[in-house]
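After the structure tokens below, expect a handful of questions from me.
Missing here is one protein chain; the remaining ones are kept as they sit in the complex.
Presenting chain A:
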Amino acid sequence: MLSILIWLPILGAAVISLLPRTIPAINIRLTALTVTGLVLLWNIFLLFKFDISLPGMQLQEYLPWNETLGLSYQLGVDGLSIVMLLLNSLLTWIAIYSSSQQTERPRLFYSLILLVSAGVAGAFAAQNLLLFFLFYELELIPFYLLISIWGGEKRTYAAMKFLIYTAVSGALILATFLGTVWLSGSTSFDYNTLSTQALSTTLQIILLVGIVLGFGIKIPLVPLHTWLPDAYVEASAPIAILLGGVLAKLGTYGVLRFGMALFPEAWSILAPSLATWGAISAIYGAVTAIAQKDIKRMVAYSSIGHMGYILLAAAASTSLALIGAIAQMFSHGIILAILFHLIGVVEAKVGTRELDKLNGLMSPIRGLPLTSALLILGGMASAGIPGMTGFIAEFIVFQGSFSVFPIPTLLCVVASGLTAVYFVILLNRTCFGKLDNDLAYYPKVLWSEKIPAFILAVLILFLGVQPSWLVRWSEPTSTAIVAAIPPIEKTVTTQVALDQ
């Protein structure tokens, strides 16, 4: 069942890379779309097969692989991963759809995207630590190539930076995985047989710090984030969608799955500092975004801010906050995707991303009215305006965390306000104002180019109005994860909160 999500894209990648050279790019794109469309349909089918009342792993698959290493091909989903799997296949489809029809070297491009999609799906479904790591490292090289071949001006630098940061993150994660499994006396890397109860608290904290740092590079948390603006900005629109929408979620997923769920005791000890860290990250992302002159860079920094909320919610570790974290992961994914897609359209039509040069795109005749309207919607969703999915997720996060960490939560609320500030700046400078009469002869935006944005916009609005469809998948799972975590001592919390 789950294997299809991994192997169908790989098969597709193999087929595409073997297609003869004479086939035009557009047909290759069509093939890739078909393959990912099938994967998406299959994923939706699995969503219906998924029993939302059960907290544990479902749809499990097991194949022995390598006993010497303790590596087995073990897959399974729970409420946390099923949502992420859907996000992955949805955004892969959107990314391929929003790629240009005249992409250069199409066979390489589409097979790499399919490989990335397979790797991410594998990582979300893997129930063996080593298998997870294998899939985690699998997206390293394809992404490096996707950024460095089809990117902007400084793509070589950006891609190399991405590669090294991700490789360091992988090394940290592998080290902690080896440490966890060996020290806990387990013989295999299977997730469900692993228990860290016997470890001393100091060891648990060391291992947890390794996990948080390793995945924190990927999320990214503030001092570890410097690869992100370069990589997001230099990547082409479809790649940026995948990078921000899907890959960043691997980081938060890893923190939740391998940090929070494996080390509950250490987690409750570290939680106050993690909450503060998340709040700092959120404020930093928002403030830096205000200062940017490039709209893509703005959205990239906004992504840093929004990922900070997830860390806050995870630190609070109430059942509500965790549901909010998962909802925030999904909604951040689709909101970032719509923003990057629209920015890609604007850049393709207008030819610039500079705030100082863009103007008056709302103009009904010679501007890009529909695109700008959708951009406004995306910006509002990102800033947390009610009625859209971003608000729901953030609100659940804040409500869930306030009782535990009042001050970091308030800081995050402030950051959320700052988000509105820079999105207003962005929308004001790009959509409103007057068109420059000498330069404004933009090509028409075709209907086919708008479809992904429409789909995402409908999804954003629907989940904003009907949020139970967003949260129902992960309720039992979050309750189960949270139940294992010892309550965070109030005295410690207020102490830390006051110290800030």
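We take it that a contact is a pair of C-beta atoms (placed from the backbone, for glycine too) under 8 Å apart; a residue touches a chain by one contact, two chains touch by 3 or more; residues count from 1.
Just so we're on the same page, contacts and distances are computed from a predicted model.
Only one of "Electron transfer flavoprotein subunit alpha", "NAD(P)H-quinone oxidoreductase subunit 2", "Na+/H+ antiporter subunit G" or "Light-independent protochlorophyllide reductase subunit N" fits the UniProt record of the hidden chain, and that name is "NAD(P)H-quinone oxidoreductase subunit 2". Contact with the chain that does not appear here is found for just one residue of A:Ser148, A:Ser319 or A:Thr430, A:Ser148. Considering the full assembly, A:Ile164 is the residue among A:Ile164, A:Val424 or A:Ala483 that touches the omitted chain. Annotation for chain A: contacts to the undisplayed chain at residues 65-66, 68-69, 108, 130, 133-135, 137-138, 140-141, 144-145, 148-149, 156, 160, 163-164, 167-168, 170-171, 174-175, 178-179, 182.
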